[in-house]
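Missing here: one protein chain of the complex. Every other protein chain is in place.
Presenting subunit A:
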């Protein structure tokens, strides 16, 4: 089921939060929406879900406009940032909520809800637990199972991993990707974490100031962003030594020849090392997977592949 957004626009109290957003998303694809806070990501998701009405434009599923379809009749479900689990219902009843509305009854209803809880990695002990008695990660899994239970054609995810710690986030990220692939589910996932977006997405949409700044495959956008703003949203960039271009820190290597400077600091980031090198009063960042053979204050040379240099047109005055 192809999801098409056609010239969507939305204004809040005179402030434009979405401006002429048009994009077509293929069925079964995993699309991540990235952007800074206030860039209109969540508004876009709520409009697609039918929880808010756009001022202009249209949302189409398989070419048919669904603007007049209320949220409860759209074949898409949302995984909310704060989970929004029903506090008076157990985990099993939360998951059974949508199938029950579709007319599924016991014993099939319970069996389906149990299977979904199992799918998201929750055992039978969770069935009778209410949301208040669960951790954030457990609530997130129940919310995911609940959203999947109504067999939606598209799953909308509003920063679903933002409130979780790093190990939990990695586990749930893998679970999300696995579930989406197995079910052939289209996903529209809002996030501000580039790592999450790059790891999950088949297609990436980058928003800024309510407008769609870039759309494309994540690796391509990372390697060749169309603007400095998009480049920065997808990861750090550092100035090209002695030039007016930009480089990703991992493309700036410490070597024996190249632009020379002085090491200001070095830090271990776990799986990689980061070195700050000062050249002609400007600080440049270099990252490498192996420990650098230098110490703060030492003179080093920085080398880079000119093909990796990112050059952007000056923004319009």
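The working rule: contacts are C-beta pairs under 8 Å (C-beta built on N, C-alpha and C of every residue); 3 or more make two chains touch, one makes a residue touch a chain; residues count from 1.
The definition used in the following text is that contacts and distances are computed from a predicted model.
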Name of the absent chain as recorded in UniProt (options "histidine kinase", "ABC transmembrane type-1 domain-containing protein", "Outer membrane protein with beta-barrel domain" or "PqqD family protein"): "ABC transmembrane type-1 domain-containing protein"
Touching residue (missing chain; options A:1, A:71, A:228 or A:309): A:71
Listed residues A:102, A:224 or A:299, member touching the removed chain: A:102
Residue, one of A:9, A:150 or A:235, that touches the chain absent here: A:150
Option from A:84, A:198, A:228 or A:309 whose C-beta touches the chain left out: A:84
Where the unshown chain meets subunit A, residue by residue: 49-51, 70-73, 76-78, 80, 82, 84-88, 97-98, 100-102, 146-147, 150
